[in-house]
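The complex appears here minus one protein chain, its other protein chains still in place.
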Amino acid sequence: MTTVRLPIGPQHPLLKEPLSLQIDVAGEQISEATVRIGYVHRGIEELTRCRSYVQNVHLIERICGICSHIHSTTYCQAVEALLGIEIPPRAAALRVLLCELERIHSHLLWIGVLGEAIGFTTIFMYAWRDRELVLDIMERLSGGRVSHAANIIGGVRVDLGAEEIALIEQTLDTLETRLSLYRDLMVHDRPFRLRTQGIGRLSLETVQALGIVGPTARATGVDVDMRRDAPYAGYGGLSFRVIVGSEGDVWSRADVRQQEIAQSLSLCRQAIRALPEGDLAVRAPARVPEGEVVTRTEAPRGELIYYVRSDGSDRPARLKIRTPTLPALMSLAGLLRGVQAADLPVVIAGFDLCIACADR
Amino acid sequence: MIKRKALQELLATACGLERVAFEPGMGQEWVAELPAEAAPCAIEALRTLPAWRHLSTITGQVVGDAIQLLYHCWLGRGVTLRVTLPREGAQAPSLAARLPGAAWYEREIQELLGVAFRGLPEGPPLLLSETWDAPPPLADPKEHP
Partner (left out) sequence: MLVLWQMLVFPGALFLISGSLLIAWLDRKIIAKLQGRVGPPWYQPLADMLKLLSKEDIMTVDTDALMATLLPLLAVASTLAAGMYIPVGNRAVMSFEGDLIIVVFLLAIPTLGYFLAGWASGGVYGVLGGNRSLLQYFSYEVPLLIGLSAPALYSGSWQILALMDAQRAYRWHLFSLPVGFFVALIGLIGKLKRVPFDIPHAKTEIGAGPLTDYSGRKLALWKLTIMLQTLVGLNLLVAVYMGGADRMWGAWGYLIYGIKIMTLLAGLAAVQALYARLRIDQMAQLGWRALVPLGLAQMLIALWISGG
């Protein structure tokens, strides 16, 4: 059986972002796979050294479009720790609200992408239609659908009035009903299960050896969630369940994410109902005293870790970012070997890759 | 719940590192300063603990005349190991043989800082293109361009 070299990417209808996969296909089996990233490497870490801490808030948010808020939240948290300041409780609650809304729309985006990858365009249309509801809230609150500029060092910039709260509650209710569609899909739809169950299975050993985090790890049984294990922003006082699966296949990852949307809806409600009064931000000096800090948060795709070192000036001496997609990408090449060529889009889409995050 | 003393004793027995202390720092982390070459053994020792979850990442940075490698680990709480190397001809042992997940982090430090990792499998650069012919971007001696 002759081996055909199938290049997927850097540009390909399957991929939303540039990623190079060189796949060797023998018949219908993938015999070899090589993964290369770096096509959207913008040198963010180097760029942050050229900008002040305040200017970097703008830059950091643009690492990724889908998880822009968690990046700026993590960054602001790190700088606030270096400054030794604490943000007001209202700001903490608003950060939680925006983080959870972002998680909802990121997971919905992914459900749609997975549906499209298996030819189920109807699910793609529905999921992205529901996602629009969340993006409309974001736009209402901050003026931007994708980049919100909601965080500043010391707190937040956006606020909720009675009208916005009513709108958000209404949207959350609508999303709750629509979520039942996706639940039914996971459980009852036979073609969906045929195309996702048993596919792209990651073993616990692989997850642990590569340090994979997030819903992908939780779907394999790893019980780690930074919101619970290292509470940040306003998460300390909120109650939610960490969803852990067991099968480690694409179906399990879809199931974990679908349940996480439900948890996020609940967290949003809690954040709104218990919204404390008070200021939105505290004053933050431009110069940051010498020091170093490590901050970890739970982005939609997993643990996001920032290391910041300051040298007493108004610009960071070093900013190091590790996004959750990076360890997942490490497993991709190994996982693809032995997979059927027809399952390739499902496996790739099933990973919820954010290449812009990985490349920085 | 892991205790700092327990970690110190573990490193002493498993790797012969007698005077390594875990101090609170970097926000919520516990930080330990390791001698050069000690990182692989220390990481392996930490991995034996039931609290070990994953290696979050490896940070490389230039501080003055030295290059620091920071190994950020998650054991239910953050634990960071710091290794300091001289800037000229900096090299370190790779973790990749025992912990494959370290490979890409080391490769990134290799191409962005110029640190050579012994034992890291050959391969294309992670983020830069193969035709990159300028000095490593983060190894610049200027503090703030």
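Side notes on the structure shown:
In order of appearance the chains are A and B, and numbering begins at 1 in each one.
Following the convention adopted for this analysis, a residue touches a chain if its C-beta (ideal position, glycine included) is under 8 Å from a C-beta of that chain, and two chains touch if they have at least 3 such contacts.
Everything quoted here is computed from the prediction, not taken from an experiment.
In the entire assembly, the chain absent from the figure touches the shown chains A. Annotation: of A:126, A:251 or A:351, A:126 touches the absent chain (contact as defined above). Across A:76, A:118, A:137 or A:233, the single residue that touches the chain missing here is A:118.
Interface residues of subunit A with the unshown chain, by the touch rule above, are 4-7, 12-14, 25, 28, 115-123, 125-126, 129, 189, 191-192, 194-195, 340-345, 349.
Going forward, only the chains that are shown with their structure count from here on.
For subunit A in complex with subunit B, the touching residues are 36-38, 41, 43, 45-46, 49-50, 78, 81, 208-213, 222, 224, 229-230, 292-296, 303, 305, 307, 309, 311, 313, 315, 317-318, 320, 322, 326-327, 329-330, 359-360. Interface of subunit B with subunit A (complex): residues 25-29, 53-57, 59-61, 63, 70, 72, 74, 76-78, 80, 99-101, 103-105, 112, 124-129, 137-138, 143-145.
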